[in-house]
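Only a single protein chain was left out; the remaining protein chains are all shown in position.
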Amino acid sequence: MTDPVIIEDIRPFLAFVVPLVGVLGIVWAGEKRKNLREIFTFVAAIAQASIVLSMVPAVLGGVNFEYNIWQVFTNVPLLLRVDGPGLLFACVASVLWIATTVYAIGYMRGLHEHAQTRFYSFFAISLSATMGVAFSGNLLTIYFFYEMLSVSTFPLVTHMQDKEARTGGRTYLGYLLFTSLCLLLPALSWCYVWLDGGQITMDFLGDVGKVGSFGQTTQMILLLLFTFGFAKAGLMPLHSWLPGAMVAPTPVSALLHAVAVVKVGVFCLYRVYADIFGIDVLKSLNGEDWMIGIACATILISSLIALSQDNLKRRLAFSTIGQLGYVALGVTLATQNGMGGSVLHIAMHACGKITLFFCAGAIFVASGKKYVSQLRGLGRKMPITMGAFLIGSLSVIGLPPLGGFVSKWYLVLGALDRDVFWVVVVLLISSLLNVFYLLPVAVTAFFRTEETEEDPGIKEAPWPCVVPLALTALGCFALFFFSDPLLRLAGLVP
Amino acid sequence: MMENSIAWILLFPLFGAVLSSLLGMANRKVCWPIGVLSALGAFVAGIMTLIRVIDSPDHMVVYLFGGWTLDSFPRGVGIEFRADLLAILITLIVLGVGLCVAIYSKLPVKEETPGKEHFFYPLFLLQITGLAGICLTGDAFNLYVLIEVAALTGYGLIAMGSKRAAAATFNYVILGTIGASLYLLGVGYLYIKTGTLNMVGINEFIGATEGLKESSTMQVAFVLICLGILIKMAFFPLHAWLPNAYCHAPTATSCLLAPLVTKVMIYVMIRMVLTVFGVDFSFESTLWSSVLPWLVVIAIVSAAVMALAQREIKRMLTYLIVAEVGYMVGGVWIYNYYGMVGSIFHIISDACMTLCLFLGAGLILRKCKTTRFDGLRGLFSKMPLTMTGFFVGGFSIIGLPPTCGFFSKWYLITGAMVAECWEYMVALLFSTMVMVVLFFRLIERIHLAVNESGENLGKGHGDLGLTKEQTRFSEGPLTMLVPLLSAAAVVLAIGIYNQEFVNLIEIFLDPFDLPGEPLIK
Partner (left out) sequence: MFEDVSIFLNELFLERLNYVIYVVLLLIGLHAMIAKNNFIKKLIGMSIFQTAIILFYVSIGVKEGATIPIYLPEHDPHGEQAYATGGPEALTVEQVTSYANPLPHVLMLTAIVVGVATLGLALALCQKIYQGYGTVEEDELMAKLEKEDASSRKPKTHPAGKSSSKPEVSSRARRSGTNSVGKTTAPQAKKSSGTRKTKAPVKKATRKSDQKKGDSK
């Protein structure tokens, strides 16, 4: 691949700043001018998405945009750089934010939730931090925005402000902050100190592979510190925060699982593996196979746990952990196809999972039901919702003609490139497990006749909830047919 | 005028103290303006001195009181005041905090110690004089005098509060006197051996005389001086006076003393180690650099754990001060360039963070009449600005970017790595985790509708179980709010401009050959 052309441009910074400016409007509008407040969120979301999408043609043509926000240390700046994978992630996040906003309006108003201004403001701040992560140019920047995201999602997770929220919030923040302060900070500091006598900037473009100059043990320790330090990636055994965070309202869960938080985690993993270590260093590192093993274990164990969960959101949470394992698997395979497949899977899974969460939330709003066993016959009453759920499930399982198939295809190719055939077997088994825990939900809804009392008044959820989930379901199809730009951004196709 | 700027730093508060004491006897209202103006004058003089120091060729400004200039008289005849980069930076922090608290103190002093403004402000200004003098002086005995000036005024300021404060101050008087007297004893030993009290003079003598480094008198002098300073800076386990004294002190007093006194004592330790005794003697001829890191680990861990047990904001903050003192002492004694940079930067940033926290605690105390955790629910809607300022300080203590606390932790961890002092790094990380728990537990108490034993309060859906009146927006007064928000802004500014400060610190540390090459040439 030819070296990219670097152009200085303010657009990455604008994409980061626009939601923060929107927060000012949201807070000013407040509870008294609700519709104006929602309009501010929309304006911010659409502005951010358009800025991000406007950069796509240039990046596809081989240009990287850079913007230096602030010279933090003498030789390490707070740098934003837009390249293919980052832009792919940013596109996914910003477009899905628009959908989530529509959904959130329907959900929050439908349930008459409290403190909506606080909700929308911290949502916007979280999206801002996500843009920062997506466009980070070096390790220090990604760390800054990673921490910003942890802190700004805390009020969202503890939105209900009761004792379940307290427990969930403690688990959430405990896992995230403890790992980032105890594992990441030393690793960062190590890189700063020892990399090439301190002349290094931990840059993702310029310093690829320089970690290879360390000894094997040091490299392995660093790899472990980074992998488990980014606890948002949900690798076992540091995954418990994700089910714990399900106490949040569904739009927040959608944000956590599909739009921002876990995607930030695995994206950071991708950055470390692809742009700090690099494929060559990873291949020559003994013990890197253990990382593949950890990823595979995460996939299998989480799928097995998902089978046993009756609470729909918890089932989806463990499904997410498994899917994140896929992304982690892709980066640990250390092949071009694997890396590209993992970035692609971020996008494909985002679309599929957000559909599933939207459906779960719509079911709760319309009928108050949370458990899979209660969903019998709901398909008759809420056809659009359950239809979208079916499509989303098929995408997550990985069947054509839905988006999820493309990314899994490339992951399999990556595994074959590395000659680890057992990984392909793991992928197949986990797809089978996905079938077993996702399809029964739709099947129960559509084909089981109801055995319990009829609840007369259940119909589709309010339209602000239904329209987004229908659109994202269609998006899963679109991602399959129009996957070429995505493949080019992920670096799989020149 | 400019050549005497160092004198003006000390004279403004001194004259202000006398003036406010005399005029205040007639009319109490005149004390606060005099206090603020003196603090402002001193601060401006401090800025002028900083500019002079940065502009001067060897980054040093020397001032001899009484005209005993170095060209006509040998060093040590007059009392020398040396403002090198370290001294002037810490002095500016002292003066800045003094100015901030002077503005802040208008209402707390009127409410907590009414009718005593003409006692409070003179003591306040004399305290600033003492602390600024400690930072600027270049004479070992003069340092003792100024330590005692600061200490005595401190005792007065604390005891001015409730009778509980008086009881706590007595313990402080005893321990503080022991500490200062031990320092004096150490200076006496130094004087026996070197014959001079001037800091640079002592250093030159130690360097020029063969065999002085191994003499037991010097070792004893070092131990006595450091022990005295460790008592005064509340290094665990010599910290017993701090929690009670700062907790029961009046609001304005704790806002002045808590950020400053312990940090200035750490400056004294750095001054003794680097300038007076010299790097060779302090780190290689004594056993301290092998023993002290372990004591530091115990200090940090114990202080953090004790902070966890507290149920009241001010007490929790005092234990955090003890932990932060452990950080800084550790940074000095891991015998590493980056550790020293981290320690000095941490003095600056910790003073600002602690100021933020105590100012916020004072505002909370004023509004809620209590700083116990169970009385704080609903404060995010009642006092959002105060909470913002308070939690900027809190996040800085945790070490979240871009506050200054992150950068000082960064430099300290870097120093620990380069020095390969893993126990210190583990202690740092452990205490960071404890601080995360402390501050997020506080956030939980304020934000969530759950009480201590975990039961729900209120009617769900975010209801905190409070009346409309209790959650109505009702912020503190402006004279208290503006200093808090400026302190929070300074915390962020020091973080953002950390490289400027670190450059100055590195210029200061250049002549001392500490191991660990500076990473950025």
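Going by the order they are written in, the chains are A and B; count residues from 1 in each one.
Convention: contacts are C-beta pairs under 8 Å (C-beta built on N, C-alpha and C of every residue); 3 or more make two chains touch, one makes a residue touch a chain.
Remember, predicted model here, so these are calculated numbers, not experimental data.
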Partner chains on view for the chain not depicted: B
Listed residues B:G35, B:G78, B:G96 or B:P122, member touching the removed chain: B:P122
Touch with the omitted chain, as defined above, among B:A7, B:L40, B:M60 or B:V145: B:V145
Residue touching the undisplayed chain, where the options are B:G156, B:P293 or B:G405: B:G156
Contact set of subunit B toward the excluded chain (per top definition): 21, 112-116, 119, 122, 126, 141, 144-145, 148, 152-153, 155-156, 159, 161-167, 169-170, 173-174, 177-178, 181, 184-185, 188, 191-192, 197, 248, 250, 367-370, 372, 374-378, 382, 465-466, 470
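The working rule: only the chains that are shown with their structure count from here on.
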For subunit A paired with subunit B, centre-to-centre distance based on mean C-alpha positions, whole Å: 43
Subunit A residues touching subunit B - in the complex, by the definition given at the top: 70-75, 113-115, 143-144, 147-148, 151, 154-155, 158-163, 165-166, 169-170, 173, 177-178, 181-182, 185-186, 189-190, 192-194, 197-198
Touch list for subunit B against partner subunit A, complex: 395, 398-402, 409-410, 413-414, 417-418, 425, 429, 432-433, 436, 440, 443-444, 447-450, 454-456, 460-464, 496, 498-499, 503, 519-520
